[in-house]
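With one protein chain held back, the other chains of the complex are shown just where they sit.
Let's turn to subunit A:
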Amino acid sequence: MAKPHASRADRIGLRAAMADRLLPFMVAAMSFLAALALAGSIAAGALASHWLSGAQGLMTVEVPTPSQPVTANGPLRQDAVLTLLQATKGLSDAHLLSGAELATLLKPWLGAAAADGTLPIALPAVIVVKADARAPDAAVLGPKLASVAPGTIVDSGARWADRLAALTTSLRASAAAVLVIVALVAASVVAVAVRAGLSQRREAIEIIHGLGALDSDIANQFALRAMRLAATGGLLGGVVALPVLAWLALLSSSFVASAPAERLDLVTALPPLLWGAPVMFTLATALIGWLAAQITVRGWLKRLA
């Protein structure tokens, strides 16, 4: 007797009915796009977090006419502001920029005149101070400092932080939208393949239905097949995406690393979450394949008596 059980797992001939070449490649392409979107989201988050930590942690204080005394026999304005900053809760490491440091900062805009002290205007003193969560808001600190050194300006970087946070949120929302769209397209691709299979095997399905097959018997056969094909595509797309993602991560590492020693190689540049992309996409596409096939088949079966 020749293999009487051979067709048990493929009772209604789905292996022949459902396109098993095209579907995995279509799903693989979707997975690849999803990986790029996910990587973009993660990169945007990391970059923003890095920049935000810098922007949020520093305050810049400009003191005009810094060499004038506060009162006739009092300290210089810049010293009075420095003392006040050192005494303020939440502020630390107040640093008065030297003439050379100021010149280096201004050189791109004012040229050599900034360095040789021949500028026709008096430069303000610039103090950089680290701020933590307990630090007062710039709007509160500014008037307090201006009371000892009129015209003093405090820039906390909060404005930049807010803009960066908004940018990050919109980038992540875009990536999430792309992921949803890609998932819907993948589900549609599976549904089209399942519908083609249903059309090809209509007669067989009607016969099995007439023999007393439950909707779940038939839907599970299609769903198992669709799940395997979609998971194969997901794995393929995830594996192909890995080297591309690693390369992109390496390119962007220079924006994140604060010192040359922190520069990464092709392996260490990729965030740990993305190393799991092949597994993650295999599971996600398997689930999409299963659900899309179940919904499609059960909807189609309702047309039978």
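Going forward, a residue touches a chain if its C-beta (ideal position, glycine included) is under 8 Å from a C-beta of that chain, and two chains touch if they have at least 3 such contacts; residues count from 1.
What we mean here is this: contacts and distances are computed from a predicted model.
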item: Name per UniProt, for the chain absent here [options: "Fibronectin type III domain protein", "Cell division ATP-binding protein FtsE", "Carbohydrate ABC transporter membrane protein 1 (CUT1 family)" or "Lactate utilization protein"]; value: "Cell division ATP-binding protein FtsE"
item: Selected from A:I207, A:L251 or A:V279 as touching the chain missing from the view; value: A:I207
item: Absent chain, residues of subunit A that touch it; value: 1-8, 11-13, 16, 204, 207-215, 217, 305
